[in-house]
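Accompanying notes for the structure given below.
Only one protein chain is missing; all other protein chains are in place.
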Amino acid sequence: MKNENKKADWKEKIHEIIYEADTKEGKLFDVILLIAILASIILVMLESIKSFDAKYHNFLNISEWIITILFSIEYILRIISIKKPFKYIFSFYGIIDLLSTIPKYLSLILLNSHHLAAFRALRLLRVFRILKLTRYIGASNTLMKALQASKAKIAVFIFFIVIICILLGTLMYMIEGAENGFTSIPRSVYWAIVTLTTVGFGDIAPQTPLGQLIASVIMILGYGIIAIPTGIVSSEIAKKNIDLNTHTCNTCAAEKHKENASFCHNCGSKF
Amino acid sequence: MKNENKKADWKEKIHEIIYEADTKEGKLFDVILLIAILASIILVMLESIKSFDAKYHNFLNISEWIITILFSIEYILRIISIKKPFKYIFSFYGIIDLLSTIPKYLSLILLNSHHLAAFRALRLLRVFRILKLTRYIGASNTLMKALQASKAKIAVFIFFIVIICILLGTLMYMIEGAENGFTSIPRSVYWAIVTLTTVGFGDIAPQTPLGQLIASVIMILGYGIIAIPTGIVSSEIAKKNIDLNTHTCNTCAAEKHKENASFCHNCGSKF
Amino acid sequence: MKNENKKADWKEKIHEIIYEADTKEGKLFDVILLIAILASIILVMLESIKSFDAKYHNFLNISEWIITILFSIEYILRIISIKKPFKYIFSFYGIIDLLSTIPKYLSLILLNSHHLAAFRALRLLRVFRILKLTRYIGASNTLMKALQASKAKIAVFIFFIVIICILLGTLMYMIEGAENGFTSIPRSVYWAIVTLTTVGFGDIAPQTPLGQLIASVIMILGYGIIAIPTGIVSSEIAKKNIDLNTHTCNTCAAEKHKENASFCHNCGSKF
Partner (left out) sequence: MKNENKKADWKEKIHEIIYEADTKEGKLFDVILLIAILASIILVMLESIKSFDAKYHNFLNISEWIITILFSIEYILRIISIKKPFKYIFSFYGIIDLLSTIPKYLSLILLNSHHLAAFRALRLLRVFRILKLTRYIGASNTLMKALQASKAKIAVFIFFIVIICILLGTLMYMIEGAENGFTSIPRSVYWAIVTLTTVGFGDIAPQTPLGQLIASVIMILGYGIIAIPTGIVSSEIAKKNIDLNTHTCNTCAAEKHKENASFCHNCGSKF
């Protein structure tokens, strides 16, 4: 029984290290994991450069095996240390962890494992694990709250943008036509989005004077209406900044006092 | 007479469903109409892609007929159910509804109906019907009010932009000349708009050192003055946010109190 | 003497019409002048399009003569009606008025008047006369005041931008070199400005991996620091909006009260 207790303790210890970040070991694990994920992303990137892959194939192969083994150990530890392993295995991160680890093993069995390599890119999604760490940075909270608050307005704005781009894209398709690169309405709508958002690749560009006139209107429109999302988020952040104080009045329980207020704005009692 | 009453009832019911959105059936109709309009837009888009049209011509043709018949039924019902049919027929939406429905029928009579197909793109304008639905979303109201309030300022701003672009475009025409792509003043003005709005297609680009220097000035100018519309709309939205409270003081009828105010800012009486 | 009086009256009347905008005739003159200037600008533009000029040369020539004669009459009237004619003649607008009118007359004397035609583009500067009219639009005042107030900050900002572009342009010149289009430092600085301001023509683009990495840094930098001019102007406009009330307290002469204030923020006396 003592042995079993020890085993439970050991499991609990691992759980604390892997799943939590309160202890020193837990934080160290998070940092190591972060480095491993970043290293694995860089590996996937470097492998995609053909000239680099040709030169350092062996180095990349060995590094890939080291990362794969590390991820395998992590995956096994995660299954062992959790109380309900299946909940983890079939969770979003569980599936990603498996899919991003397995391709290298399958390459031993299968000869043509080229397509499986693409799965390794799924490791990128593990980066969200790192993003979770940003919770600890207060700054991202304010940002998130501001975005949350202006979500509905931004959605309406994007909807308007898309409608305008469909209308203007169709118009440009009829004016410029296939001979000037506006080969279809979807392609013209794509061009309208490229133009309205002020990206302007230049792979498609209006050639007729009328087309250039309408393009000018789209550009000035895009240049002007960028003010709208900015205005929305700005005022939301400004509101958040003003209402940052989390103090609650002792007398009347009113909230959202100004940061350096000394008297309750609701009942006038002194803090 | 009873029969007539019934008929009137029936007409009124349809009117309620088609023209209003208060009843459950009215809302359902709006949703179905929205889907039909979106489907018709997607059809017009897909038909414009030549490779797609060649492959799935029959499917597109049949779908087009279904949409056309649905729109025809809607058009007839709109005429029947309204008290003054001619007012609808000659209204903006009445004309668009007709023009966006009729091309398919005309294609039966006329052999060369290619040009008529372009009319179908008018269906896109029906999308404004959908936009009317956004009224129900509170978020778009704030946006609209902010835009309404800053309309005059934005117009003045756009006027300035156009004047600056005409001046700088002419200057670039004289510096760069036709051999570097600045073939005429309108084209140079078009280039100036492309540059000032930070779109930058790159189909026309200055080649001479002096031209590149002036282009740099235009770009920094454009990069800097984007702040102006943003500032205008931001402060309007901020004002709207501050004055959001619609409460009216019981004592002095003052309006525009701060959202969480407890005392009237005008007469000091408690709410 | 009566005759002289009449003449003086006549001159005064013209002065009132041409130089002021308080009377009905004065406003009418301003509107006609505005149309004439816009027409003359459009003429200069159309003449610069070679295909258009070849087709409608006679029409353009006659229109040009009409505009030139109208401008000549205006010029003469301006000299006659003003008390100190030389002050007008050697003023900024006096010189522009002369230079933008004279080329057509000189084309009669000189055979090769091609280069003189360029002077006609100076008419564009007359557009500032129109801009003066925007004074009557209240909206542009707020804008101008906001720009005036943030002038120093924007100058410092532009200075920083230019320094950063010189540094990064030189760096890119050393990394990419002439073979990738970065043929000289000024050209590289030009590219850095194109990139930082998010214009991105694409006529010059980094080819080496290191160059692309630094380009990415420049782009993210440019994307981020656009917030600075926006923030400056936004907060200036917001301040202007808050302090819009022009009321002065009767008791203590304090100014800049909030728009809907009922009590002086300075001495507390009721308005």
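A, B and C label the chains in the order they appear, each numbered from 1.
Keep this in mind: a residue touches a chain if its C-beta (ideal position, glycine included) is under 8 Å from a C-beta of that chain, and two chains touch if they have at least 3 such contacts.
This one's a predicted model, so the numbers in the text were calculated from it and none came from an experiment.
Chemist: Looking at B:Thr68, B:Thr101 or B:Thr230, which makes contact with the chain not pictured?
Modeler: B:Thr230
Chemist: Out of A:Ile67, A:Ile96, A:Ile161 or A:Ile175, which touches the unshown chain?
Modeler: Touches the omitted chain: A:Ile161.
Chemist: By the contact definition given up top, give the residues of chain B that touch the hidden chain.
Modeler: 198-202, 230, 234
Chemist: Need a quick check: the contact residues on chain A for the chain that isn't drawn.
Modeler: Residues of chain A in touch with the missing chain: 41, 44-45, 48-50, 118, 121, 124-125, 127, 131, 134, 137-140, 142-143, 146-147, 154, 157-158, 161-162, 186-187, 189-190, 193-194, 196-203, 222, 226, 229-238, 241, 260, 262.
Chemist: Touching the hidden chain in the full complex, which residues of chain C are there? Just list them.
Modeler: 152-153, 155-157, 159-160, 163, 166-167, 170, 173-174, 178, 183-186, 189, 195, 198-202, 205, 209, 212-213, 215-216, 219-220, 222-224, 226-228, 230-232, 234-235, 238-239, 254, 256, 265-267
Going forward, only the chains that are shown with their structure count from here on.
Chemist: Please report how many Å separate the Cα centroid of chain A from that of chain B, as a whole number.
Modeler: 30
Chemist: Distance-wise, how many Å sit between the C-alpha centres of chain A and chain C, to the nearest whole number?
Modeler: 43
Chemist: Scan chain C for residues touching two or more other chains and write them down.
Modeler: As it turns out, chain C has residues touching two or more other chains at 198-202, 230, 234.
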